[in-house]
Every structure is written in C-alpha cells, then in structure tokens.
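Notes to accompany the following structure.
Removed: one protein chain of the complex. Kept in place: all other protein chains.
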Amino acid sequence: MTVVETKASAPPSGLSEFWFYFSRNKGAVIGLVVFLAILLLAVFAPLVAPHSPSIQNRELLLLPPAWQEGGTWGHVLGTDAVGRDILSRLIYGARFSLFIGLVVVTLSVISGVLIGLVAGYFRGRVDTFIMRIMDIILAFPSLLLALVLVAVLGPGLLNAMIAISLVNQPHFVRLTRAAVMTEKSKDYVVGSQVAGAGTLRLMFLTILPNCLAPLIVQATLAFSAAILDAAALGFLGMGAQPPTPEWGTMLAEAREFIQRAWWVVTFPGLAILVTVLAINLMGDGLRDALDPKLKRS
Amino acid sequence: MLRFIFGRLAVLIPTFIGVSIIAFSFIRLLPGDPVMLMSGERVMSPERHAELMHQLGLDRPIYVQYLDYLAGLVTGDFGSSIVTKRPVLEDFLNLFPATLELSLCAILVAVCLGIPAGVLAAVKRGTWLDQSIMGAALVGYSMPIFWWGLLLIIFFSGYLGWTPVSGRISLLYFFPSVTGFMLIDSLISGQAGAFKSALTYLILPTVVLATIPLAVIARQTRSAMLEVLGEDYVRTARAKGLSPLRVVGIHALRNAMIPVITTIGLQVGVLLAGAILTETIFSWPGIGKWMVDSVFKRDYAVVQGGLMLIAAVIMIVNLVVDLLYGLVNPRIRR
C-alpha cells in the first residue's frame, strides 16, 4: 500500500534511486515482504483461513495448539473459549488491523495536512488559533484521550478509529506547517507568487509536493501506531467489540484464561507485534531512502 | 530569559482553559447518566432520578455548571467523585506518587540502558552488534506493551514464581506513607526485607513501562551520535590522535545529548499513556488505573478532574523541559 503511494509520489527519476537506497536496507526489505504477506493473507482471508472465524466448535473448547499434547492439526494454533479456530481468527483479524491503520492514516493525513497547510500558509491569528488547539490535544496522553473519546462516542471499531485519528492528527499538522513555512520562503515559491499563481494553486501544487517526504515517513509511523492504539483500546474493552476477531479484543477476551490456556493470550499479541514490526522496518527504510540528510551520512 | 519564561507561561494559561473546556464538555457528552448507575438492575423512579440529578447539580444549564466548575478549579476544588464522594484532588494526590515512582524508575532504566546501547551501536556502526541493538530497539518500539506485560506475568510470576503478580509491596509490610514512594518509605520504615519486597513488586511493571522509552532513547542516541561523529570537530579530534574513548565520551556524547534530552522530555506523555496499560495489567494503584476504572464506572467528576490534572502535569513537565532546553541552547530563546 505504502509502497505504491511512494512510487507515485517520488519523481520518476528518483524512483530507481529510491529503490536503490530502500533495498540496501535489508530490514526494510524483510519488513516489506512480511507486510505484503500479511496483506495477502488479509485480502484472501476467506480462501486461506482453514475455518470460519465465527464458527464455534462446542466439542473443542480451548484446544491447545497442534504441537502440544491434546492439539490437532485441524486447529493449528488451537481454539478459544467458545471453540473458534484461533489461526482463522488471526487471519481475519489482519483485515481489521490493516483496515484500521489505513483509515486512521487517511483520516489524520488528510485533515492534518489541510489544517497544517492553512496554518503554515496564512500564519497570523489563524495559525495561532490552530496551533493552540493542537497544543491542547497534545496536552493529554494520546491513549487516555482516545479512551475517553471512545467512551463518549460509544465503544466500537469505527469510533476507535475516529478517536485515534483525532489524537494522531496534530503530528501531521505540525509537520506540514513547519515544512510549508520553510518552503514558502524559498525562491521557487516566491517566483510563482510573483508570476500570479492563486493561493490554492500555490498551496497544493507548488508547496505541498515538496513537503511529502517527511509526511510519508510520518504516515508509516502513524500506521503502525494506529494498529497499536486500536489494539490497546480493544484490550481495554473500548475498541472493536466481540465477536470481532480484532487482535486487541481477542487478547482482552483471552485474559481470563491466562493461567490455563497460554495460546489464546500469546498468538494475538504476536500477530500485533509482527505486523507493527514489519511496518516500522519499512518505515525505517523509507526514512533512509527519502531523507537526504541521513542518506549522506 | 525572563521574557522567554513569561512567554511560555502566557501560552500555558489559554491552553489550560482549553483543556478545561475539552475535559468538561467531553464528560457532558457521555451517554447514560451516572445517577442511573447508582441503582444498578433496580429501576429508579423518575422522581428519585430527578431528585438525584438536582442534588448533583446536573440539571442546571451546561454553562452554569462549567462556570461553577471553573470557579472551583481556581480554589483547587476539582470536584468530588460521584461513586466514592471523595474529592478528586485528594485521590489524585494519593495515587500519583505510585505512578510517579513507576514512571521515574522506568525512565531511569530507559536512560541508563538506552544511552549506552545507542552510543555503542553508533560507535560500532554496521557491525552485528549495531544490528542486534537496533533490531531489539525496533522490536521494543513495536511492542504492544499490554501483551508484553501479560507474557512476563505468565513466565516470571506464573511459571517461575519469581515475581509477585500485582500490587506495590507484600502485605506483610505495613508502614506509614511518608513520601508516597514505596522504595523510599520501605527504607525509612526500617523493616527488614521491606525494601527488597517493594523492589520485587516494582521490577516487572518497570520493565514493561520502560520498553518503549528505552527503544526510543537508544534509537535517538544512535542517530544523534552518528550525526555528531560525522562533524568536523570530531574528525579533527580523531585526526589529532585523541583516544577513541575520549572522542566519543567527551566530545561527541556531550553534543549528541541535546536532542536526546529533548526526546527524554517528550517521553512523559508516552509514559503516562503507557502507565494506563501497565497499571491496568499489574493492578498498580496509580492514576492510570484510576482513570480507566473511572471511565468504566462513568464517574463523570473523576474523569473530568483527572484529565485536567494529568494534562496539567504534562504541560508543566513540557514547560520545564522547554526552559531547560532554552537554558542549554540560548539560540532558541526568541
């Protein structure tokens, strides 16, 4: 997903250069491969998953994984408290996590960039007002703010995504604003301004494309952070609601079995970790490839 | 410098008012009302309901409630819990030392391990050591800490039986709270074994809470070090034949520390967010758990007051970091 974006946005001449630097980072390539694998699993979940994520097998409650005594290869990672196949739930869960990441990043990037552009371009009172509001949002610990927001909006996946987008968005605002302010004083912008380019044109076509690199890196980080935050909310009982096979929610449901069935606790968390790690690896690679300063060192 | 300080303070006040408006209006938007919860399954008569709403002042116009609340804030009255009827500020002050102790220990661990790890990775850049340190840091940075905590409990408390599961100290020990910090209080109490007990209770939560800051600090230290090591004066120092230890330890590290200190300051918010999860998992009696419980209990007043107090703490810490930064780096004083 992110890769496609990057390719489209980097100037054609820079594409091969980008790939050169990106592929030099072995971790980033591993991250990319893992991420693509998870993406494919998510897309083809109905074909890949051995069972339905919601079918309960009442004869096989809390079945251990296949390699343990009592496990069967029919349920490789075992079953949960109502006899659902954990592997299948994890595969379907990938859909939710990726979807959450995508929605949150889209929402916070669009709103954050717009607000940041406005603040950085117009400056003055508008800027002060916007930045003050961002300060207020940033004065709360993000998870706490998201938790209270979800409590207000009502627990659920959609509301969790909205809340996380809202607490994520100030980062994009600040980043865009800073970039715009730097770019605005540069010659090419002043030049277009003198040549009579309209405000909107200046904002979106002249300045924005030149601020993209840090935004893309931040977006990748926001993607993984969103997955973590959504899982944390799910874990606290305020995110996706059962029986949704969202990983954090699965963990929350599994907590009462912590003594008796380690597998219902272990695997959902592992899935979160692997996904987030893969994305962060990619993020590191992207930063190295896009950030000219670090590239040189 | 004074102007700089006043400038920062002047920004703080409107922000704090904004925070109070947000905290206040959020809570009014919560679905369901706290009065309903008082009676549980037993349905309350509409008359009784109205009477209680009136008693709690919830039937007044919102702006009146807000102004009233604001007036209270000025006198240090953050309202009283609807469930326990205790003043919010009192509970906060009771519980905050627990969170502070945990957070300080976590940041201490993160700094003490993170900076050397980052320096080592930078100096040994490109070696397997660098790669494994950075790999571990990235894993830590990607860690869902609520799961990490559960795993540690399963292994160290459940399987090995080395560490206690929850709480701050064994119940065998009981002494007056002087500082609110269990480690210090246990020493003051002079009871044999109390300090050790407090320490064993602290280990797992500290590890869990330190994980992300540790990773962030290690990564930040490494990149700051790399940047500094590439600077001319370091090259010159090297060329002059100074010992590598001297170059790294004195010249490079000192200059690399400025961004790292900022990073550490920025971890306060991260720590408090982490404390919410860590305290929930380890039943640590601090403000994170208190807030989560209150959200679930729909305790209007506590969520509102707690949000404000926590925001205030973060703002003050950020201010202090800002000022320190201004002190170290005069260029940013406008």
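When the chains are written out, they are named A and B in that same order, and each has its own residue count from 1.
Everything that follows uses one rule, which is that contacts are C-beta pairs under 8 Å (C-beta built on N, C-alpha and C of every residue); 3 or more make two chains touch, one makes a residue touch a chain.
Assume contacts and distances are computed from a predicted model.
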| item | value |
| --- | --- |
| Hidden subunit of the complex - UniProt protein name among "Ion-translocating oxidoreductase complex subunit C", "ABC transporter substrate-binding protein", "Aspartyl/glutamyl-tRNA(Asn/Gln) amidotransferase subunit C" or "Sigma-E factor regulatory protein RseB" | "ABC transporter substrate-binding protein" |
| Chain not shown: contacting residue from B:Q65, B:Q131 or B:S166 | B:S166 |
| Option from B:G135, B:G158, B:G265 or B:G326 whose C-beta touches the chain left out | B:G158 |
| Hidden partner interface residues of subunit A, rising order | 54, 56, 58, 61, 81-83, 151, 154-155, 241-243, 255-261 |
| For subunit B, the residues touching the chain missing from this view | 30-34, 36-43, 48, 52, 55-56, 80, 82-86, 90-91, 94-95, 157-158, 161, 164-168, 170-171, 174-178, 191, 283, 285, 289-290, 293, 298 |
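Simple rule for what comes next: only the chains that are shown with their structure count from here on.
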| item | value |
| --- | --- |
| Mean-CA-position distance for subunit B and subunit A (Å) | 23 |
| Residue ranges of subunit B in contact with subunit A within the complex | 11, 14-15, 18-19, 22, 26-27, 29-31, 135, 138-139, 141-144, 146-148, 150-151, 153-154, 158, 223, 226-227, 230, 269-270, 272-273, 276-277, 280, 291-292, 295-296, 303, 307, 310-311, 314-315 |
| Touching residues on subunit A, where the partner in the complex is subunit B | 27, 132-133, 135-136, 138-144, 147-149, 151-152, 154, 224, 228, 231-232, 235-238, 248, 251, 255, 258-259, 262, 265-266, 268-269, 272-273, 276-277, 279-281, 284, 294, 297 |
